[in-house]
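As you look at this complex, bear in mind that one protein chain is not there, while each of the others sits in place.
Now for chain A:
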Amino acid sequence: MRPEALWRPSASIAILKARAQLLAAIRAFFMQHGLLEVQTPILSAHATVDRHIDSFATRDGRWLQTSPEFAMKRLIAAGSGPIWQLAPVFRVDEQGRHHNPEFTMLEWYQPGYDHLRLMDEVEALLRHCGAPDCRYERLSYREAFVRHAGFDPFVLSAQQLRAQLGPAGIAEPEQLDAADLADRDFWLDLWMSQHISPRLGQDAPQFLYDFPASQAALARVRDGEPPLAERFELFWRGIELANGFHELSDAQEQRRRFLADQAWRAQQKRMVPPYDAHLVEALAAGFPDCAGVALGVDRLLMLLTGCARLEEVLAFAADRA
């Protein structure tokens, strides 16, 4: 293998022109739709405590954002109305064919919307940006499993989810501990990443919505049997492009989830950043009914331009940044 000169860009100049066009198209879309463009701090005293997202810590005890969501929701609580932002975000160790530790997030919030209505707007944005110009299928989390795995994800136990892997040809990870074995979400995630998501959005993009309540993250949970998280994701050619929520507005519940995630992190001996207390206060001060979504701009560009690897659309990927 011939070593490539590392001073050179990872992306071609033609792709960088396509990137500039995509950013212009996104900006035009939000101007047409009347959303306010905002900029919020990249560096914060707080960080996400999401179990599976690690933040970069800075020398002075602050944190690089993994998403601008907390600051944007504080603006919403302060009465900003609909807002959008293009933000650099950072996630430790996320490195691979479709990952780079630093990437560009498009995030927007629509007061008065729920997750279903926001899906319509995500679809409109993608069509505006050159993605397939048709109606994108909405598939519930349950329907996706029934269609592609042949079972209902809400009724199988952790053990049963595990037992089904072999027949589907999915390799079980090595070195699992007792907590993994008993964790339904661990096995659901494995099914999702190894088997279901690679089959989603093969023709046109597809939405996945109504997640298990245990995977609500910052979404509100709708009562029912089973209760469902009002959360959606968008997939195109097997790649996750966006994640949206009908936003949780209950300060007490938000605090409870932050504390539960911190406790899980402590028990797993992972770093435990301080959760965003300002967000909890903002929700307590009164947060309008609202939906929000985060979309990976680099991945969208990769798919629009037919590139196979994320680094092909980054001026300088992590190995040469």
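To be clear about the criterion, a residue touches a chain if its C-beta (ideal position, glycine included) is under 8 Å from a C-beta of that chain, and two chains touch if they have at least 3 such contacts; residues count from 1.
Here, contacts and distances are computed from a predicted model.
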Undepicted complex member, UniProt protein name, chosen from "Elongation factor P", "Fumarate reductase flavoprotein subunit", "Polar amino acid transport system ATP-binding protein" or "Alpha-D-ribose 1-methylphosphonate 5-phosphate C-P lyase": "Elongation factor P"
Of A:L16, A:V38, A:I53 or A:A158, the one touching the omitted chain in the full complex: A:I53
Residue, one of A:M192, A:A213 or A:A282, that touches the chain absent here: A:M192
Residue of A:V89, A:A217 or A:L248 in touch with the missing chain, whole complex considered: A:A217
Absent-chain interface as seen on chain A, which is shown: 50, 52-53, 93-99, 171-176, 180, 185-186, 188-190, 192-194, 197, 215, 217, 233, 240, 243
